[in-house]
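One protein chain omitted, others in place.
Moving on to subunit A:
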Amino acid sequence: MSMGAALSSSRGVHTSRRTHDVPQPSAAGTSAAAAQGPAGQSMDAQEVAKFEAMASEWWDPDGPNGALHTMNPLRTQFARDAICLAHGREARTVQPLRDLSVLDVGCGGGLFSEALARLGADVTGVDTSATAISVAATHAQADPAVASRTHYQNATAEQLQQQGAHFDAVVASEVIEHVSNVPEFCASLVALTRPGGSIVVSTINRTNRSYAVAIVGAEQIMGLLPKGTHQWERFITPEELQEHIERAGAERIGDSGMVMNPFTGHWTFSADKAVNYIMSFRKPAEQQRNP
């Protein structure tokens, strides 16, 4: 897909809410999933529309996704360490994820996918927004090293699951809070992970503080995120997340809060999980016997 096409399609998203229920063949996506219907769709129609409004600005570090840009190195480190732990690799090396397959669910414009690809992983990024997928594919294209290790598809986790796809690791960052059926979504994440593989989820906690920070602060006062980006009631606590994933058959390995310094925009790991947090899980290897 050409740059022009990617951009013009993303400009049209305000008025079009069709993409979420008719997954379109994406720029890089050659998968059968793209052609399938919306079965297993867990993304909510309105949620999709909201995100599409942002899609074209995914790669502007000063744009509405600026916070994701600054958070990206931190979540990448967390995922790198979790995946390396599960696969017995040395994390602080050149391309520690080389030759591992990683699924990035809700990849958006591909920020996280590209970082994981630079660490050597073979990344599949899926998103229910066709626009985001074309932005991601367009962006990856310019650097052959990134292009060769990223594959984007306009699909849902559930659709991939139906195809029987499996990955060495599955990540879902800043997406579960937009999902309508959380237990089902979590079950897909686990089902898509190979036995012995890891799952990394990051999201926003449901606390008074997260209400203040994410809704009042980021959306209404600072204008960091467009209004209506998040619905606080949908936020998930670490306990709930752990419960959903463990019920689906993976065990929690570790977690951490992630805190942004509002003055420098710099993110650090923290024991404070009241707002942003990230959690890793491992799917036990013995499940191999009864798939």
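FYI, a contact is a pair of C-beta atoms (placed from the backbone, for glycine too) under 8 Å apart; a residue touches a chain by one contact, two chains touch by 3 or more; residues count from 1.
Keep in mind that, in the parts below, contacts and distances are computed from a predicted model.
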Fill in the blank from the handout: Given "Ras-related protein Rab-30", "Ubiquinone biosynthesis monooxygenase COQ6, mitochondrial", "Protein farnesyltransferase subunit beta" or "Ubiquitin-like 1-activating enzyme E1A", the protein name in the UniProt record of the chain not shown would be "Ubiquinone biosynthesis monooxygenase COQ6, mitochondrial"
Practice task
For the chain that's not shown, point to the residue among A:Ala145, A:Val216 or A:Ala285 touching it.
Solution key: A:Ala145
Completion exercise
On subunit A, the omitted chain is touched by residues 3, 6-7, 56-63, 69-70, 72-73, 76-77, 80, 92-95, 98-99, 114-120, 122, 135, 138-149
